[in-house]
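What you see is the complex with one protein chain gone and the rest in place.
To keep things simple, chains are lettered A and B as they appear, and every chain counts its residues starting from 1.
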Amino acid sequence: MEWLGLLNYAVFMAIFIGIYAILALGLNIQWGLTGLFNAGIAGFFAVGAYTSAILTGPAVEGRLGGFELPVAVGWIGAMVMAGLIAWPIGKITLRFRSDYLAVATIGVAEIIRLVAKSEDWLTNSARGLNNLPRPFGDLDYLFSQLAYLGLVLFCLALVYLLVEHQFRSPWGRMMRAIRDNETAAASLGKDIAFRRLQAFLFGACLMGLGGALLAHFNRSITPEGIDPMITTFLIWIMLILGGSGNNRGAILGAAVVWIIWSMTEFATDQLPTEMAIQAKYIRAFLIGLMLQLVLRFRPEGLLPEDPTRAGRKTGGGGS
Amino acid sequence: MTADPILSVAGAVGGYGGADILHGIDLTVGRREIVGVIGPNGAGKSTVLKAIFGLIRLRQGSIRFEDQDIAGWPPNRIVRCGIGYVPQVDNVFREMTVQENLEMGAFLRREGLEAALERVYVLFPDLVEKRRKPAGSLSGGQRQMVAFGRALMLDPQLLLLDEPTAGLSPRYCEQIFQIIRDVRAAGVAVLLVEQHAKQALAFSDRAYVLASGRNRAEGSGADLLADREIAQMFLGG
Partner (left out) sequence: MDLLSFLNFYLVPGIVLGSIYALGAIGITLVFGVLRFAHLAHGDMATMGAFLVLALVAGTGMNPWLALPFAMIATAGIAVGLHWLFYEHLRRRSAILTVIASLGVALMLRAIVQVVWGVDSLTYVGGIVRPESYFGIRIKDREFWTLAATVVLVVALMLFLGYTRWGKAMRAMSDNPDLAQLSGIDTRLTTILTWTIIGLLGAAAGFFLGINTELKSLMGWYMLLPMFAAAILGGVGRVEGAVLGGMIIGIAEECSVIFLPSEYKSALAFAVLLIMLALRPTGLLRGKVL
């Protein structure tokens, strides 16, 4: 039945959009609110995915894991682990301008990719971790998908409310002050590096959660599943296009960019197979170009941070 | 007012970003004249210099130098037409040698570099033996000489000095004032902003007192020094 196929596809898309929206909200805390450039989102995402997989997955001879803990524990573990990885990186680099954080996060993502690819005892190398439990996995296909979507949306709602609350709190105002005028904020005697570290860890935890959600949805996680550059990039474009500093914008951006991204996949699937490989890279080129176009022509995004403040962040922040 | 001013600023209004700091400043500098600008903190003293040098765009008012209206010109064009500027802080290239600092001052000069260097070294003989040393390794006073020298390399008609004696010991202050007199003797007009009001008034031919971005008083240094009201306001009684 045609409509059933469409419904299935729509639910499938919505689950991805929900997971990416959580990742974009995590980045919004780091970049939108605090002005930190995390270029290794995929790394924190992967840490979350693997951590939850190890905590909840089935036991296998010669490999760490098989604790078969409840999925909820896995998700909490994913957030904690992503935060723990972020902590030393942030501790060392957040005293300086965000350029250093960018380089360090690229490094972390790279090391995590290497570990995922080559450590049998931990990540099962290229084969990845499989047969992960999936909440509501025993239901019929469509109901199972719908239930998982419900779970993702529930998490997204919780995250949204939490992040929104933080944005509006005195803490959020302080972070914006640090972002917009570092010298002025420093003269107020706030410990800037420590505040930034809080924001960085907060965001990293959400990225870990996003990774865990995806791993359990797919019932598996493999190094192939995480192309660091593409994952990181998509989330950046989602946030910047949606509107840095605006949580609703981050969610809108996740939806818009994921739909466009999937459409381009549809389009390239129509190409003859000998061009399929090239098509993959043309898509990568286009998202790089899209970022440049957004930075140039719509730096405030679709939903600007706040009409009265629009443009100030990008215009006045930094040096 | 000066009969044949080299520089005249009229009705200058402007500041950083949205906020105005200058609310209508007028001032003139005559040829070979030393003009001081004093006033309390936040009066807009340094801002005037920055506006003249094109570092701040004015919203209103004119700036005439020789026979040109230079308001709105970028700094590198202003340097070329004969104004030198010595900022208050970070006024040398620390990691470059003294000689290289001076060469950078003459970046726009295609010829006559040797002669210009010679003139600066005559003016600041202390720098000769230091010329291969990085400017960052010099003492505060010598660094100030490098900064002056750099600004003089294009033979400007007018030198803008932003608090040249700030943070220097009294011995160096006297030296700097002597240098300014020497610069004037070489035919250059000087407009300087000073924190040490008393010294500046004693030393300038003429001075302006600014307050809250407006002209407050003007006159010869001696007259202003004798003015009771000014004395009370800025000179600590």
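Here is the rule we use: a contact is a pair of C-beta atoms (placed from the backbone, for glycine too) under 8 Å apart; a residue touches a chain by one contact, two chains touch by 3 or more.
These numbers were taken from a predicted model, which means no experiment stands behind them.
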Contact partner of the left-out chain, one of B:P5, B:G30, B:P87 or B:G221: B:P87
Chain not shown: contacting residue from A:G107, A:P133 or A:G225: A:G107
Residue among A:M229, A:V256 or A:L302 that touches the chain left out of view: A:M229
Of B:E33, B:E103, B:E163 or B:D205, the residue in touch with the unshown chain: B:E103
Missing-partner contacts on chain B, residue numbers: 53, 55, 75-76, 79-80, 85, 87, 90-96, 100, 103-105, 107-108, 150, 154
On chain A, residues whose C-beta touches the chain left out of the figure: 35, 37, 39, 88-89, 92-93, 95-100, 102-104, 106-108, 110-111, 114, 117-118, 229, 233, 236, 240, 277-278, 281-282, 284-285, 287-289, 291-292, 295-296, 299, 313-319
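Here is the rule we go by: only the chains that are shown with their structure count from here on.
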Rounded Å distance, chain A centre to chain B centre (Cα mean): 53
